[in-house]
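Heads up, the thing below is written out as C-alpha cells.
A single protein chain has been removed from this complex, and every other one stays in its place.
As written, the chain order gives the labels A, B and C, with residue 1 at the start of each chain.
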Amino acid sequence: MPGNSFGEAFRFTTWGESHGPAIGCVIDGVPPLISLSESDIQPWLDKRRPGQSRYTTQRREPDRVEILSGVFEGRTTGTPIALVIRNEDQRSKDYGEIASKFRPGHADFTYFRKYGIRDYRGGGRSSARETAMRVAAGGVARKVIEQLLGAGRVSLRGALVEMGGRAVERARWDWDEVNRNLFFAPDAEAAAQWAEDLDKARKSGTSLGAIVEVVAEGVPAGLGEPVYDKLDADLAKAMMSINAVKGVEIGAGFEAARLDGEANADEMRMAGNQVSFLSNNAGGVLGGLSSGQDIVVRFAVKPTSSILTPRRTVDRFNRETEIVTRGRHDPCVGIRAVPVGEAMMALVLADHLLRHRGQVGHLPE
Amino acid sequence: MPGNSFGEAFRFTTWGESHGPAIGCVIDGVPPLISLSESDIQPWLDKRRPGQSRYTTQRREPDRVEILSGVFEGRTTGTPIALVIRNEDQRSKDYGEIASKFRPGHADFTYFRKYGIRDYRGGGRSSARETAMRVAAGGVARKVIEQLLGAGRVSLRGALVEMGGRAVERARWDWDEVNRNLFFAPDAEAAAQWAEDLDKARKSGTSLGAIVEVVAEGVPAGLGEPVYDKLDADLAKAMMSINAVKGVEIGAGFEAARLDGEANADEMRMAGNQVSFLSNNAGGVLGGLSSGQDIVVRFAVKPTSSILTPRRTVDRFNRETEIVTRGRHDPCVGIRAVPVGEAMMALVLADHLLRHRGQVGHLPE
Amino acid sequence: MPGNSFGEAFRFTTWGESHGPAIGCVIDGVPPLISLSESDIQPWLDKRRPGQSRYTTQRREPDRVEILSGVFEGRTTGTPIALVIRNEDQRSKDYGEIASKFRPGHADFTYFRKYGIRDYRGGGRSSARETAMRVAAGGVARKVIEQLLGAGRVSLRGALVEMGGRAVERARWDWDEVNRNLFFAPDAEAAAQWAEDLDKARKSGTSLGAIVEVVAEGVPAGLGEPVYDKLDADLAKAMMSINAVKGVEIGAGFEAARLDGEANADEMRMAGNQVSFLSNNAGGVLGGLSSGQDIVVRFAVKPTSSILTPRRTVDRFNRETEIVTRGRHDPCVGIRAVPVGEAMMALVLADHLLRHRGQVGHLPE
Partner (left out) sequence: MPGNSFGEAFRFTTWGESHGPAIGCVIDGVPPLISLSESDIQPWLDKRRPGQSRYTTQRREPDRVEILSGVFEGRTTGTPIALVIRNEDQRSKDYGEIASKFRPGHADFTYFRKYGIRDYRGGGRSSARETAMRVAAGGVARKVIEQLLGAGRVSLRGALVEMGGRAVERARWDWDEVNRNLFFAPDAEAAAQWAEDLDKARKSGTSLGAIVEVVAEGVPAGLGEPVYDKLDADLAKAMMSINAVKGVEIGAGFEAARLDGEANADEMRMAGNQVSFLSNNAGGVLGGLSSGQDIVVRFAVKPTSSILTPRRTVDRFNRETEIVTRGRHDPCVGIRAVPVGEAMMALVLADHLLRHRGQVGHLPE
C-alpha cells in the first residue's frame, strides 16, 4: 500500500530526504550471477549530477554510490542490493523561509495537508534529489537487460527535444551530439539557442519547461502484461512519477488523435525473415505489448517552480504572503530529467523482461 | 506479477474475452455497509453500451450486469464483489479472416509473439469489450467515494474535447450538453460538425481519433502516495491502459512545457478560510498529491484500427498479405472512451481514498 | 491490501458466499499453451464434494465447475482463467437461528465485530464452502506443475494421519489405501477404528479433530524465495488459512525441538550423481528453499464447531443465550481438509515455480 516502491519483479524501493544524512534504495529481484560494481552505476549518476554547469543547481554533490549488499566477489547473488549515497552539501540554512510558507508549484502545501507534518528542508522527500536513486537503480536495470538479452542488443537513450517552446529540428537529429552539449540536445543549433533562452530566463528570474524523448531500440516483440500492466501504461506511470512531469505520450501520441485510421495504421511487411513495420505511429507498443519497433516515449516537464520572481502564496497559518525561492535551483529541471527518463525506461524494461520470463518462460527473441 | 488487476486498496481484477461466454470482475476491498445493487452500476454501463447509434459498433449487447457476491440484504459486507455480464451477440463467424492475419494497429501480432497462441475472435482478451467491466467497477467506485466523502461532494465527469483534429470551443463549454448529443461533446456546435466529419470518415472507409477530458471536482487536498504511486502517476497508468490511448496529460499538460515559471505558477490566496489557487495549470495535482482544485486529465485516443480500407500486413506464417477489417466497429473509439475514462478516474480516486485512510487515518476534508 | 487473493505469480482470487448464487475464482498468471478443460479440475472437486458419506455434511452439491475464460481451443492463452460453481442446495431456512446468535468456534462474532454486518446464512464468506474454489484452482496448479517439470515428475498427495487423538500406524502406511476408505486414511485399521470413533462422536452430539499430512515427492532443489517468502513460510500460511486449522509443521516439526543437533542433522552423501540425504527431519526445506527431498507438511484441524450439544453463547444484542447448531455439518471437518491441503500445496508449488523462473531463469532440475 505504501508508495515508495516501483516494479513487480525488478522491485526497487527508495528512501531519503533532500537534507537528511543520506538517500538510498533497495533493489529486490536482481537475478544472480550478473557482474556488478559501483563503476557500472556511477557514470549514470555523473550524467545527472548537479553542479556541472550554470544551467543546473549549484548544489555540489559528488553523488558517490556505495553498494552495501547483494554482490559477492563481483557478481550478484540474487539477494537484495542496497545502494546508498551520502548527502554532503546540505546547507539547510538556505531553506529557512519555506518552513512555514508554501511555495507555489511545489509539494509543500499538499504534503502538509496529507501528513500534517513535512520536512521542509529542500523539499524533503518531495525533492528531485530522490531521482538520483532512480538513476542508480537504472544502472543496475541496464545490467539486467544486458544479461537477459545480450550485451549491445538494446540501446536506451534520451534527449531533450524542446525547451521553452522551441523544438529541435528532427532533420538535424544526431545522437552523438547529445553528449556534446549541456542540454542533452540532439541538435547543436537548438542547443545554442537554448543557451541564450535559458540565460535570458535566469536573468529575468524565471525558468523554462521542456520536453524529453526517450527511445529504446532493440527491444524484442511481446513484452508487457495485459491488460492493466501494459508496457505503455507502466511507462506512463514511470514517467509521470518523475518530479514536474505533466504529460506522457507514446509514438505519435496526441498527434495520433489527429490522424485518420488509414494514416495512423502502421502497415506490416516482411524484411527477410523479420516482420517489419512501414511506420511507427504506435511508438513500438501495440495492445500494451512491445512490437519490436523502437519504443518512443516523450514527457513534458513544467518550468522549475523555484524562481526569483516573487509569487503570491499563503503560509501554514492561512496567512497571505509572498515568496521568492532563493537557494540553488535548476533554471530548467527538464535538462536533468533526461538521464532520469532513461533510467525509468530501463527500470520498466528490466521489470517486464523478468515478469515475461516468469509467465511465458522463454524470453522474446 | 500477472497484469489483470488494478488498484491496491480498492483492487479489481477483470477476466473474459470478447467472444467467450461472459466477462466479469472481482472487486476486493470495498468497505462494508455501503448500499449497493445492480441499479447503481447499470446506468454507467448503459452509457457505454454498444449499438446505440450509427457512430458506435452495431454489436447488440444488453450488457446486463449481475452481482454474484459481496452484497447482503442490499449492503456490502466487506467481502469480494463479483460482477458478471454474459456475452450475447457474439457472431464469431464475422472474425474468420483474422484467425491468421495480423490486423495493423491491433494486438494480434504482439499477443501471438508473446504467448504463441491467441483467441482471435474479436480480439479476445485485447478487445475493448474488456472496458465494460471497468465501467461496472467504476460504478462501485463511485459509491465508495460517496460513502467516504459524502453524497454529492465529488463530481466526476468526462467529455470529448477533440475529434479528427477539431476541438470544442472552451467558451461554449456546457456540461449539460454532454448528455444531449451522441459524442459526449460539451459544445453542441462541435457535435454537429463531428457528426459530419465522422459520417464522411465512415463513408470513405476510415476512422477518426479523439481527445477525452475527465474532470473531478470536489476532491479534497492531500490524496496520493508519493513517490511512485502519485495520484497523477496512477491516473496516467489508468488512462494509458485503456485500449487505443497514446497520450495522457494533467492540467496544462504538454503546454506547461511551453510556459515560463512565472506564468505556470498557480499562485495561492485565501478565500475565506479556504486556500484558493488563482489558476490551475497543475490540473489539481502537486507533488503527486491532490491540491483541492479540480483534477483535470486528458487522454488521446488513436483512430479505430479496424477500417474498411485495405491495409498491407503479414500473417502468422510470415506471408505478406492485405486485410480489410469487416465486422462491427466504432468509427471513432474515442467516443465510448468517455465513460471508460470517467470510470478509471473513479477507480483511482476510490483506491487512493482507501489507501490514504489506511496510512494517515483521517480522511482529507 | 484486501485479503482474498493468494500467490504472487500464480495468483488466484476467490469470491462467493455459502448461500449466495455462486462461488468462483479468477486465476491470473497461468502460462499459455497448457491443455486445460473442466475434466482436469472436476475429479479433485469430486474428491472434496459434500454429501458422499455419513461422515460428511448432507448438503448435496454437484459442484460442477465451469471455465468462463482464459482457455481457447482447449489450451490456456495466458489470460485470466475464471472458474465458477453455482450453489444449488442452499436451504437457507436451516440457518435462521444464527442470524443473531454467535456460534462458539465460528467466525460469527469476529466478522460482526470487524464489519458491523455479516451474511449469516451458513457462515457466508467464512464458510468452508470457499475451499471448493481452492480445490478447483489446485487442479489448474497441478497442470502448471506438470507442464513446467514434466508429467509424472511430482507426486502430490495427502492423507489423514490422526483423528480424535488416534494416529495411523506408520508401519502400515499404504498410499493406495487412502482412496479406498472414507477417511483418506493410509492405514485400513485406523480407518476402521475411526469409523467407530466418529459414529460414537456423532451419536453423542459432538465432533472430532484430526491431523492431515501432505507430501510432495519429486520437487527439485532450490525452490522458494528468501527471506520472507520462504517455501515453508508460504506453506504455513497456506495451510493455516484453511478453515479450522490451528497448527502447521514441516518435517519433524515440533518434535525437532526435542532432538539434539546431532540427531536432527540430515547428513548428506552422494547417490550416484545425486546428492542424497540420510534422513528428512527438515521435511524437504532448508533455509526456506526446497532441498530435493520429499516436502512433508502436517496441519491440525480442530473438531467441527457446529455440534448438537448446547453451548453457552451471546447474541448480537449482548444477551446471554445457548445454541445448538443444527443444519448439515461434517462431524470431522479434517476429512475433507485432505484434498484442500493437497490443493494448497499445489498452489504454493506452482506459484514458486513461476517465481523462480522469473528470477533465476532456468527451472531447477
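Please note the rule applied: a residue touches a chain if its C-beta (ideal position, glycine included) is under 8 Å from a C-beta of that chain, and two chains touch if they have at least 3 such contacts.
Note that the coordinates shown come from a computational prediction; the quantities given were computed from them, not determined experimentally.
Asker: Among B:G16, B:G78, B:G164 or B:G253, which one touches the chain that has been omitted from the display?
Answerer: Counting the whole complex, the residue in contact with the absent chain is B:G78.
Asker: Taking the entire complex into account, which one of C:G78, C:G158, C:G251 or C:P339 touches the absent chain?
Answerer: Of these options, the touching residue for the absent chain is C:G251.
Asker: Touching the left-out chain: which of C:V301, C:V338 or C:L353?
Answerer: Residue touching the chain left out of view: C:V301.
Asker: So that we can see where the missing chain sits, which residues of chain C does it touch?
Answerer: Looking at chain C, the ones touching the missing chain are residues 1-6, 8-9, 14, 102, 104-107, 109-111, 113-116, 125-126, 130, 162, 164-165, 201, 205-211, 221-230, 232-241, 243, 246-254, 256-262, 264-270, 273, 275, 278, 281-283, 286-292, 300-307, 309, 311-314, 318-320, 334, 355-356, 358-360, 364.
Asker: What residues on chain A make contact with the chain left out of this view?
Answerer: For chain A, the residues touching the absent chain are 1-5, 8-9, 11, 13-17, 20-24, 26, 28-29, 32-33, 68-70, 72, 75, 77-82, 114-119, 124-125, 354-355, 358.
Asker: Which residues does chain B use to touch the chain missing from this display?
Answerer: 1, 9, 29, 31-32, 78-79, 226, 354-355, 357-361
Keep this in mind: only the chains that are shown with their structure count from here on.
Asker: So which chain is the furthest away from chain C, centre to centre on CA atoms?
Answerer: Farthest by centroid: A.
Asker: Hey, how far is the Cα centre of chain A from the one of chain C, in Å?
Answerer: 46
Asker: Chain A to chain B: how many Å between their CA centres?
Answerer: The answer is 26 Å.
Asker: From the mean C-alpha coordinate of chain B to that of chain C, what's the distance rounded to whole Å?
Answerer: Spacing between the chain centres: roughly 39 Å.
Asker: If a residue has to touch 2 or more other chains to count, which residues of chain C qualify?
Answerer: 1, 9, 29, 32, 78-79, 354-355, 358
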